[in-house]
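What you see is the complex with one protein chain gone and the rest in place.
By letter and in written order, the chains are A and B; residue numbering begins at 1 in each of them.
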Amino acid sequence: MKKYDAIVIGAGHNGLTNAAYLAKSGMDVLVVEKNPWIGGASVSRSLHEGWTYSNCSYVCSLFRPEIYRDLELARHGLQVIPYEGGLTFMQDGDYFGNYSDHERHHRELARHSKRDANAYDRFSADVSRQTRLIRPFLMRTPPDPTSFKPADVMELVHMLKTYWDLGEDILYDTMRFWTMSVGDFLDEYFESDVIKAHMAGSGIIGTALGIYSPGTAYVLLHHYMGDVDGSIGSWGFARGGMGSIAKALAGSFQSFGGEIMTDAGVDKILVKNGETKGVVLENGDEHYADIVVSNLDPKRTFLKIMDENDLPPDVVKKAKNFKIRGSSGKLNISLDGMPTFRGIEKGHELLKADFHFIDSMERMERAYDDWKNGTWSKDPYVDTLIPTQVDPTMAPPGKHMMTVFVQYCPPKVNGEEWTDELRDEFGQTVINQIAEYSPDFKDLILHAEIRTPRELENEVGLTEGNIFQGELTMDQLLFNRPFPGYAQYRGPVKGMYMSGSGTHPGGGVMGAPGVNSAREILSDLSRKNVTPEAFSDE
Amino acid sequence: MSNLYDTIIIGAGHNGLVCANYLAKSGRKVLVLEANEGVGGAAITREFAPEYSVSACAHLLHLLNPKIVSDLALNSHGLKMAAKGLTTLSLSTDGEHLTLDRDSVSGKALLQSDKKVYRDFQNKMRRFARILRKTFMTRPPRLVHKNRKDLMTLASLGLSVRLMGRDDMRELLRIGAINIYDVLQEDFQNEHLKAALGFDAVLGSNLGPRSPNSVLSYLYRLSGQVGENDSAVSQPAGGMGSVTEALKKSAEAAGVEIRTGVAVSRILLDVDKVVGVETSTGENLKSAEVVSNADPKTTFFKLVGARNLETGFSRRVDNIRMQGKAAKLHLALDALPEFTGVSSDQLGNRMIIAPSLTYLEQAFDHSKYGEFSNAPALEITIPSVHDQSLVPAGKHVLSAVVQYAPYDLRTGWESQAEVFKQIAIDKIEEYAPGIKDLISASELLTPVDIESEFKIHGGHWHHGEYTLDQFMMLRPVPGAAQYSTPLSGLFLCGAGSHPGGGVMGLAGKNASAEIINGGKN
Partner (left out) sequence: MSVREADKRVLRTPFYSRASELCQTNLWSPWKAYTTVDCYSYVEEEYFAIRNATGVFDLTPMIKYRISGPDGLAYLDKLMTRKMSKLTPGRVMYSAWCNDLGHVLDDGTVFHLEENLWRLCSAERHMDWLQATALGFDVEIEDETDDVVGLAVQGPTSCQTLKAMNLSCVENLKPFQHMSFDFEGTKLMVSRTGFTGDLGYELWVPSEYAEKLWDTLFEAGKAFGILPIGSHALDIVRIEAGFIQAEVDFVPALNVVRAGRGRSPFELGLDWLVHFDKPVFNGRRALLKEKEEGSRYRFVRLDIEGNKPASDSFIYNSKKDIVGHITSATWSPSAKKNIALGSVEMPWGRLGDELYAEIYYNRELKWNRLMARCHVVEGAFFDPPRRRETPPLDY
């Protein structure tokens, strides 16, 4: 059989990004994908005739603009359209709206608290400062703090210096920010419960922690550090669904001569004499390459498609202890028309973005308690969007598609595996919550796809259905991601690399792990670096 | 007019007394003012029922710094231990308790593997605690270029982390900021054992075992058991009050003047310079240095006044998280109680009620919403086993920390303290059937009581939650983390400052060094 220069396992957005850069440097690259479609969790699927679902990830902000530009994704069909708005419905019939226009937002905030309206400016400045600090590090390989290699020492010094130069006060604030809970953090700015609840959502999405768990302020940052067209913190829709990103990446990859093989699940990574030699597919086919990149999460990579005997024991243990608890579910719903929502006029601009139904910090925290106790939240935090208001391609004219991200939903229910009945019960919980605020919602439902961590795992391959391929806690960030000592995209076996969201800087459809990993591979092969540098913001 | 005193210290808690002592040794004329009738602050022994005395707040000694003990010759000033190196028994209603020692754990249900894991875990955590402890002995460094000493502190800290070896360093960087629950899940099998360890990570804090920072909190506790201080948990003869009594005697021997029953109503200022204090009786006492052993919120808001502070600084102080979640239960007992499965000679040990991590977590969950735990976790001691001086002959006293009892109880404590006391007693009864019949008097101190009796804002023992965002150079707040404050001549020496509370005395000692050094930044 033909020998490739590199094989990338998994055609998710990071795998495709990685493959595209390897191919761009002139390598002969094969991407193998277990599903009949590509995209991983960055996927558009048609499960109800006439409708397209972004049935995993559903909005876009973190995707690195440097990659977008460099791989000419626009030429390969990608269009990202920013959306504005968002609101949180309140139990008393009111709502809190999120306006992107500063002055309008100020007026809306002031309606709930005049002081908060002004404190929001302090909040924005403080958070922007943190996003500015983290953004340049997204496209860099984290240094190993235990290493004395010049490259590591220099990178560590560079990092420390960047922060040290901020000056004492900001440095202390930064240290606090990284270690606080999103709840405590917001409490330092705001008094209005609904304002806090609206903003706290970003601190727990995809996260197996509650709003008062320290470390969640960082998760908020993770959702604020992206941008659309340079507007930091903005989010957008990929026209045609999130699959458009994967499609464009694939197009770019193929334009460099890359090859994609679908229905090609990997059984094992071939290792001989401590070096990777290729992969064996589930159908028994073998494909060879000296470079094998796994875009799967660390648990799947090391515990499923690698042989324990090929790995150092510490890696097996680290993979076993890797925290990848699922905490999210998802509903994708085909609607016969635009639902009416209580207290807001139909088609109001705020409805064009994410809306939520939890209006207090206590309800947010209690949603977490349910998950901790082994069940899905009975009063969940949902991130709901109807992208068809903006993107006409995803449903027939006049009809709509609703995507509902649900926090929290456990990987097992009270320690037992999910069943279809439980799944439907979970879906009903979510539908009921929405229906409380939308009288005609239930009647408009034509089809609903309900996804628990089980579905996410079985279909996409995300272990336990964790959307970030591993939790975003301090023990699994930066040089700890996925494990200490293996945070520079190199696996424990020569020629084996990682490119998924389980590596720095984590998930959220960023593409950064893919490009960083490619840079390291090219460097190891002494090939020219063809990856882009991060845009500067000085 | 010249000042009668060089330094006035507000509060005769253990840190205040330690600080006073070192300052007197530096040649200063030091006055300590204490609002209560006796010295000791939250480290006191007091009668809670006729002839029954107990350590009213802190009840076990595990962190007191040996350097302080020897520097201040506390042993020759009467400090004696009634018991040392106490073992921990993690109780079980079926009598199958676990016995946890420094290096070993025993219990019927334990697997051999858990015993080994326990030993390795303790060793590993103690290595990390040693690093933590290293930071305790000096002021927290400021993160600026110009202070050489601080840069040395940072460099030496960095170096000792590197010298741990690559594996340890990685492990410390991995787990340092996360929760104990996840760490315990990695290697331990036995739920009861996990809970016993998890309990130590959340005792006295506003954390559940699944709250990140609980590893730090655990290391903090262990830091008392490393280095020269490895026989850990002890019980001072005569209760905690005897520690502060010894500190008092030592301080007086060093020339410190102590006045009790004198409350300071405010700190006197000339713009932003301290000139003395005013007592609640209206007396003005002058001094160029004032050291506050009170918690940061009391110091800055009550004694200094927010209006004398710049807004950014007072906002930081306002944001300090310091709401207590631990209550204290005292029972006067007619006889030694019987705990299921615990022999009477084991009753002098530290006993805990923490059956599982889930139990602890659920106890904590209530407190998040301003409710007390309906199934609380407890740390129990019966100090009279080792020390009959506390009780009438043949009688006993039980002292317990009960968690969680949030300061800001939604219903208010007034009508609920009695309810919670009964819940705590009922919980003990489950493990010690019949104990109820032995109770002749009882007392429960809620965080609100602790606030008013010990004058700690929020009733938090540590004068502020011990978490990474309130740690080292962030403790109590940037701008006052090196014991000096924005007001020239005003210093902090209490548990709200680095390295924190737990009857350690280092905040007082480190503060004295800064004061002697002139509070230069």
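The rule is simple: a residue touches a chain if its C-beta (ideal position, glycine included) is under 8 Å from a C-beta of that chain, and two chains touch if they have at least 3 such contacts.
Because the structure is predicted, anything quoted here is derived from the model rather than measured.
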item	value
Sole contact to the chain not displayed, among A:K3, A:R75, A:R104 or A:K442	A:R104
Full-complex contact with the absent chain, from A:E345, A:D424 or A:D443	A:E345
Touch with the omitted chain, as defined above, among B:P66, B:G95 or B:G312	B:G312
Touch residues of chain A, complete complex, unshown partner	97, 99, 101, 103-108, 111, 114-115, 117-119, 121-122, 125, 128-129, 132, 165-167, 169-170, 189, 343-345, 348-349, 538
Interface residues of chain B (partner: the chain not displayed)	271-272, 301, 305-315, 318, 479, 486
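The rule is simple: only the chains that are shown with their structure count from here on.
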item	value
Interchain centroid distance [CA atoms averaged], chain A/chain B, Å	41
Chain A - residues contacting chain B, complex	145-146, 164, 168-169, 171-172, 175-176, 179-180, 184, 187-188, 209, 212-215, 321, 323, 362, 365-366, 369, 372-373, 473-475, 479-480, 483-485
Residues of chain B touching chain A in the complex	142-144, 162, 166, 169-171, 173-179, 182, 186, 210-213, 319, 321, 361-362, 365, 368-369, 467-469, 473-474, 478
